[in-house]
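Shown here is a partial selection of chains from the complex, left in place.
Per-chain numbering from 1; labels A, B and C assigned in written order.
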């Protein structure tokens, strides 16, 4: 039973291989009456697009989003929104040399065993190209959430051993797009760019961490006991290519605290709203949003495709050498920012609608 | 739309509040023909049960599992398996004092806003008591997986600032149950027990980390692109009470590595099986198991219920004082071991069955 | 992949075999805040219960419904409602003689091939006893719908060749429970009772048709394009044991009409509500309720268990004779009334909640 659908009420199904005719997505469950700004969708796609800066892959993909259905006179109709992005700059020949080889730490071997067939061109379905469809759908979700005052900000907080030494409250989100690595601190960003540039020169790659913050979430989103809000966020994040870890609120570090140090104390703010003095809960208690900022981190491994020669096996199990060709990212983090935002928006939109049936 | 179901083919629905008549679970999707060892289910429940040692809560809950359906002459019938555990040692009076109060870092406030009603007795549905139902279902899943040679081992690898300084390959799983903290290293276990004992004396609590290892997984489990095996494991783990983080394979640490350092090189072993020399992938590539050991870590925060006095608010937003009464765990880690195993088994059983429709 | 769950937002999972320990149901998705009248649930169960009159089976089943969770101080909590009915008057010995035989037009053969194991006692999971769980859940759904003014009435409109010669508008629903066959017309009911009594004497059985009417449905329930309201009603009805057909509105007869004869003309009533002058649409247009009465018919075949001797095969394919023993219904229609109502309520409750996310 396949796994290309995500969400329960705001539900998406993506399709498409890296070097097939097109990738796309169907959103089934966007409420009617949402005024859509199509340019915003394209803008998000442009942020994910290859070739946008010197530290990303130089592949040229226009990534033009065609909306085929579900929108009439710029307003959602309550019917499925079909969106397609045609694959253009496919240099499938770049992949002829790995047709019969298993690239290290890629999905070549596992896809081959699981399905018995493999679309070797650009990784086929396992390619991160599929995430463009998520970004398009996520952009619709963002616009839906904006009507409820919910706002999502992701940024790069670590590349290799370069750490952004600010917590999320100290960050100015307006700076995220001010540099090509999408780290909202000029100095740190510069170091990250240098590291990535060096990796590219070495034909190597590097991993890192994204931080994501959600503001304006009303109290009550998240469904006990399995579909806790952070559980669905974790799944959403870990479904993105190259992710290795997820933590929210106090995360792994919080495990060393005592309960008396960790608990968030309630108080009433000047507007009579119930808040917590600290926010180690990360805006979620018992799996349900408590009205505070939600924040979490996502770990990304270094990109598997490197330009160096590596030993490997071919489909017959014979020893071969593999080395990357074509145009690849030395670090996936900058382009992952809109993807993390999109998946976050999809989870929130789904839970925002799901919560409509909580009470009589 | 509620969230008390988990899984797609091997699917469970749990029910029950901490102090209601019973908790339970329905497994819909266990194949027919599985010979069930009922005692093993009870044994797993006993490992989760309160009152099992001096470092867990002293509440006495028999946690006897009654199988109501789906099993005929000890063999599964392919029909839903209904299981019920009656609530016995409910001291609901222990909760009268917090009936109108919001306990810090509990789900009291969020449940109240979400549902408009709250079962204050023992946390109601938000209580970790619900996980007993998961353990019962997970035990069935374990027995199903055993027919395929799949084996799950979880253990405590960190309590507060006490770390088990061995990676999973150095660990002897047979030692897990040799001590009450379920850390498979005598010396470290002793330190952990001391720390937990100290926490209890202080009326405080402490967090920690579990490691889980799955052996014998065939190549091919996991469904691109959303239901990647590690994505479903992440969701499963993060759906457990008190979890704050998940990482698999090289995890957060791996983000600092270069691609050339991180990639796992394929080779053929003496039996002609394709393996990788290292296993930073954590047994999963492209979201699909690659036949190597799967391993991951789960972070648990310190238990929110402490015996110290804390400021808080009541349901009217007035300031009150709250302090724990009754019998609570100073550290949730030892009892979380069978829960993590159960959720792991549920994910694996589901994907093992889902994979049956991958190929013609 | 199993099929013991029904509904998407108001979702039920039933479990239990005819002669196992218990049958039951978990409702996952009933909104919080519904004041439940537990006696009404029991009353519906009593209407389905065997032994209630001389024309039904004389088996004595108390069918006491135990609510295990989800309800606190008689109000739904928004958490799963677990309900159990213990099996009492099981005379499993009545089935020893068919242990290895395939009863004609029963599910013995198909279950055996499908699952490889068979619970021969009373039909196991294929027994209509399972519908008691549906009735319990449906009764909760009815109470939910009542808060929206939605009302369901089912009655027997045909037994064998005895037809109720009134359409649903001419029927007084208050008379449904005035006789044991549940036909709201004294004279016709009497004839039906005579026919059923004669069938019992002959050791034979007879089929018939139920009519169901839903009043007070607001405009807008039903989800294009697959989950049309009548499509989900059709599935719900056809999932009941022994059903052979479903039609709504003008049904099969309407196929002989011209469009100009069949179309329902809109008008505005005295309250300014948009109505149709006729109602061949059966209250549903384009799969969505239009505010008019919804009505449909369900065909039930004669009960397969007869007291006469029939030829058959055993599990080895050898020829055997089979004849019914124990206590069986000569006609399933009277007891099917609350079952049809329950499944109708489950569909409506689900769609009533689903419709909450149609619009911004």
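Everything below uses one rule, namely that a residue touches a chain if its C-beta (ideal position, glycine included) is under 8 Å from a C-beta of that chain, and two chains touch if they have at least 3 such contacts.
What you see is a predicted model, and the numbers here were worked out from it, not measured in a lab.
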{"item": "Identical protein chains in the complete assembly, only 3 of which are shown", "value": "4"}
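In this section, only the chains that are shown with their structure count from here on.
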{"item": "Taking each chain's C-alpha mean as its centre, the one farthest from subunit B", "value": "C"}
{"item": "Between subunit A and subunit C, centroid-to-centroid distance (C-alpha), Å", "value": "46"}
{"item": "Approximate Å spacing (C-alpha centroids) for the pair subunit A, subunit B", "value": "26"}
{"item": "Separation of subunit B from subunit C, taking each centre as the mean of its C-alpha atoms, in whole Å", "value": "39"}
{"item": "Numbers and ranges of subunit B residues touching at least 2 other chains", "value": "1-2, 4-5, 8-9, 14, 114-116, 125, 353"}
{"item": "Subunit C to subunit B touching residues, read off their complex", "value": "1-2, 4-5, 8-9, 11, 13-17, 20-24, 26, 28-29, 32-33, 66-70, 72, 75-82, 84, 114-119, 124-125, 353"}
{"item": "Residue numbers on subunit C that touch subunit A, as the complex places them", "value": "1, 9, 29, 31-34, 76, 78-79, 144, 147, 224, 353, 356-360"}
{"item": "Of all residues in subunit B, those that touch subunit A in their complex", "value": "1-6, 8-9, 14, 102, 104-107, 109-111, 113-116, 125-126, 130, 158, 160-161, 199, 202, 204-209, 219-220, 222-228, 230-239, 244-252, 254-268, 272, 274, 276, 280-282, 285-290, 299-306, 308, 310-313, 317, 319, 353-355, 357-359"}
